[in-house]
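Structure provided below as C-alpha cells; questions to follow.
What follows is chain A.
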Amino acid sequence: MTFNIYDLTSFNQWVDKTLYDSLPAFWAMIIEMTLIGVAFLLFYALIGLFLVYAERKVCAFIQNRVGPNRVGPYGIFQTIADFIKLLMKELIPINKADKFLFNLAPFIVIIASFMAIAAIPFGLGLHAIDFNIGVFYVMAVSSLGVIGVLLAGWSSNNKYSLIGAMRSGAQIVSYELSVGLSMVTIVILAGSMQLSTIVEAQRDGWFIFTGHVPALIAFLIFIIASTAETNRGPFDLAEAESELTAGYHTEYSGIKFAFFFLAEYMNMFIVASIAATLFWGGWMPLHIGGWAGFNTVMDYIPPFFWYMGKTMVVIFIMMWFKWTFPRLRIDQLLKLEWKYLLPINLFNIILMALIVLLGWHF
Partner candidate 1 sequence: MEDLFIISDAIQEEEYIINMGPQHPSTHGVLRFKVSLKGETVLGVEPHCGYIHRGIEKMCERLTYQQVIHLTDRLDYLSAHINNEAVCLLVENALQIEVPERVKYIRTILSELSRLASHQLWWCAFGMDLGALTTYFYGLRDREPILDIFEETTGARLLQSFNCPGGLMNDIHPNFIKRVKDYIVYFRKKLPEYDELLTGNVILQERTNDIGFLTLEDAISYGVTGPSGRASGFACDVRKHHPYSAYDKVEFKEILFDKGDTFHRYKARVEEMWESLKIIEQLIDNIPEGDFVVKMKPIIRLPEGEYYQRVEACRGEFGVYVLSTGDKYPYRVKFRSPNFSNLSAINLLSAGHKIADLVAISGSLDLVIPDIDR
Partner candidate 2 sequence: MNNEQLKEKIRSIDSNIEITDGPQYVTLSVSPADLHKTALMLKTQADLSFDYLFCLTGNDLTDACSVVYHLESFKHRHCIVLTVKTANRENAVLDSVCDIWITADFHEREVYDLVGITFTNHPDMRRIFLNEEDWVGYPLRKDYTDNNIVLR
C-alpha cells in the first residue's frame, strides 16, 4: 500500500507531547482543550455559513435565478451579513410560553449537532474522539437534536408549532430505524463500529463499490432517511411553511431562530459526512485497482479535501431533493418508512450478510 503523505497522527502526538512536557499536566490539558474547542467552533461556524450560502446559490441556479450577489463578490459575505443582522434583532418574548423550555430548545439542537461533529474523522488522525462504537455514538447524538425541535414546538404556546413538533416526533421515531439499519448493513461489511476502522477498511475500494447492490440500496435508504431525520425537504413537515407557516420555530426570533437554522444545516453536514464515511470511504482517495500511476496522483490530494468533496456531493444531492420534490403528507411519510424503507432494509441486511458469508464482496 502506498504511504499516506498526509498522516496527521504524528503531528497530534507531537503537539500533545510538547504541551505536556513544557507545562504542568492540568494546564496542558486546559490549553489543549481550548485549542480543540476553538478549532471546532471555527470550523462549525464556517461550515454553517458556507452551507447556507451554498444552499441559496444551488436553489437559485435550479430556479433560473442568480441568488445572493450584492454583499461581496458573488454575494459570498451575504450569510455573514445575515448572521450579524440576526444577532442584532430583537428577541420577542411570547405570552404564556414555557420560558425555560423555550430557551432550552436552541441549546439542545446546537449541542446535539456540535457533539456529533466530535466523532467524525476528517482525515487520517484528524478527529477529536475515536470511539470504538463510533457509529452508535453518532446515531445517538444526532437524534438528540429532535428533542430540541419537540421542546421548541411544545413550549411556544402556538398551535402551528405544536402540530409541527408532533409531526417531528412521529417522523423521528420512524426514520431513526432506517438510519440505524442501513448503518448495520455497512457494519456487517466492515466488521467494526469504529469510524476510523471503517474508513481504513475502504482503503482498497469504497464500500459503495465493493458492497454490490446491498451497499447501494443501503446508501439510498440512508440518504432518504437522513434527509427525513434532519427535517429537510421533501420531509420538512415539521416546518411546512405552506401549512404551518413556519412550524416549530414560528415563534423564534433573532438569534434563537438563527440557531435552529444553523442546526438544520449542521445536521445536514453531519449526515452527509456519515454517508461519505460509511459508503464513500471517508477521506480515502479514489483508488482503481491496477492503475498505480492514477492511484499515486490521487494520493497527493489531501485527505481533508477528499473528505469535504464527498460530503459536499452528498449535501448537493440532498439540496437537489429539496428543490425538486413536493412535500409529503404525514401519513405518507410514515407509510414510506414502515411499508417501503423498513422491509427493504431488513431484506437488504440479510442479503448483505449472505454476500459477506459467501465472500462475494470484493
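The set was built so that all candidates are chains of the complex that A comes from, given by their letters.
Going forward, contacts are C-beta pairs under 8 Å (C-beta built on N, C-alpha and C of every residue); 3 or more make two chains touch, one makes a residue touch a chain; residues count from 1.
It should be emphasised that the depicted structure is a prediction, and the values quoted were computed from it without experimental measurement.
Applying the touch definition to chain A and the options 1 or 2 in this complex singles out candidate 1. Chain A contributes residues 59, 62-65, 159-160, 163, 167, 233-234, 236-237, 240-245, 323-332 to its touches with candidate 1 in the complex.
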